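This is the structure, below, for whatever I ask next.
Take a look at chain A:
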Amino acid sequence: MTAPGFGDPQLLALSLALPALATLAIALLGRWPNLRETATLLGAGLLFATVMALLARVLAGARPELHLASVAPGLELALRIDPLGMLFAAVASTLWIVNSLYSIGYMRGNDEPRQTPFYACFAIAIFATMGLAFSGNLFTLFVFYELLSLSTYPLVTHKRSPTAMRAGRVYLLTLIGASMVLLLPAIVWTGMIAGTLDFRTGGILGDKLGPVALALLLAMFVFGAAKAAVMPLHRWLPAAMVAPTPVSALLHAVAVVKAGVFTILKVVVSVFGIETLAQSGASQWLVYAAGFTIVAASFVALRADDLKRRLAYSTVGQLSYVVLAAALASPVAVLGAALHIAAHAVSKITLFFGAGAVYTAEHVTKVSEMDGIGRRMPWTMGAFAIGALSMIGLPPAAGFLGKWFILDAATGATDWVAVAAIALSTVLNAAYFLPILIRAFLRPANGPRKEAPLPMVIALTATAAGTVLLFLLPGVPYRLASMIVGG
Partner candidate 1 sequence: MIASHLPVLLIIVPLLGAVLAALSRHGFVAWLVALLASAATMAVAFALLWRVQAEGLISYRIGGWAPELGIEYRIDAVSAFIVVLVSAIAFLTMIYARRSVLAEISAERVAWFYTMLLLCVAGLLGIAATGDAFNAFVFLEVSSLATYTLIALGRDRRALVAAYQYLIVGTIGATLYVIGVGLIYLSTGTLNIGLIVERLASLQGSRALTVAEAFIVVGIALKLALFPLHAWLPNAYAYAPSAATVLLASTATKVAVYLLARYLFTVFGGDIDVGAIPISAILIGLSVAAMFIPSAAAIFQNDVKRILALSSVGQIGYITLGLALANQTGLTGGLLHLFNHALMKGAAFMAIGAVVYRAGTARLDDLSGIGRTMPWTVAALTIAGLALIGVPGTSGFVSKYYLILGALEAGLGWLAILIVASSLLAVLYVGRIVEVVWFREPAAVARECREAPLELLLPMWILAGATIWFGIDAEWPVGLAASAARVLLGGAP
Partner candidate 2 sequence: MERSRRLALMALLVVLALLVVADFFVEDHGSFWIDGTPGFAAWFGLVGAALAVVLAQGWGLLLRRTEERADD
């Protein structure tokens, strides 16, 4: 597939170098928008190809490694691909292509200012996401985690309005604050106890900590990774919705929030080890915390009239599905969590694409203004409907996949609190998504048919199709996900 001498480490390096190079190219080509967009798309395309090549290797059993630098004794910047990271990277890099296409439509359609920094920061965020997904130890993960927070701050504040700046402050303070105050000490503590920061399937802590200390450490990780938006550290996510929609779509549906749950999942699998966690019962509290978040976020979403805010709270709830699964700490749960990461990514990006398309075409931002919009924008709202079905967890949409295994794990652990939380939130999800569809499709249209710009429609159709395809052909993600625990 690749030329001889171009082995796994080189591919791995390339997967980080490409977005970095794309950033540079975008910055240099700022004066020529068409060239600049070409750089974005080219970078995305090449990255996708690279990640796919890596994917083939990982599926074949390879675990590429790359040592970047040793910062200090015990602090190594090192990459190592494992199935979970591979899954995350594959999702992010695939959706970056679609999102780039969509961004072009959105940014031009809305005549947004400061497009060059926008695309550049986007590329940096992807760079950070790749690094995060492929990180080989906690320190590397932390570095890219922070880089992701920082590189997305300019995107959140893109509008430069006072609201946007305020949201940016909340965003940065919550994410950086939590990661510094909790995640970093947790990492240092782990390093002290385990003597290493490297990820290892099955965990590195062994039985060196008692249940209470384990629970405390887990809490530090969970709330430290505030990107996972477990309540009460969820406020940044709705606040960040002031960002342009492509940002909300890729970053706040895929990269950033998934970085949070990815961190938690990774820590559970490769630092604590699911067996250690399950035996000690140290994650039981997290089942409750995540369950509460799932239900509470759904209730808030129910009352939100602003479309993006509703989607944001939906994200908060859905993220906690993954956290809940991580807390259940069983192989099936991890499988479900990983699949839910992929499924939620592709469906939620569809929903945000839909919201952005509606905004671009009609400048509609509120649910109450969406009467008949489905009749005017059938493609957009059709895709939106598929995304909504996926959120509810109805087949034949991808949202079903993760839910299946998470419920399987919850019932297997006879954790009826978890089951009840999922059941209740499913009904609530329906209760806040279906009215949107009802308004959009059943109320009379108040104008002629008018779709969003073509690139946006292509993008959202693609992700909607992906949502269904992922359900019908879940082979590759399933294989990856089942390799996470299995080896």
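As a selection rule, all candidates are chains of the complex that A comes from, given by their letters.
Remarks
To be clear about the criterion, contacts are C-beta pairs under 8 Å (C-beta built on N, C-alpha and C of every residue); 3 or more make two chains touch, one makes a residue touch a chain; residues count from 1.
Model, not experiment: these values are computed from the prediction.
Touch between chain A and the candidates 1 or 2 in this complex is found for 1 only. By the touch criterion given at the top, residues 69-73, 75, 77, 139, 142-143, 146-147, 150, 154, 157, 160, 165, 168-169, 172-173, 176-177, 180-181, 184-185, 188-189, 191-192 of chain A touch candidate 1 in their complex.
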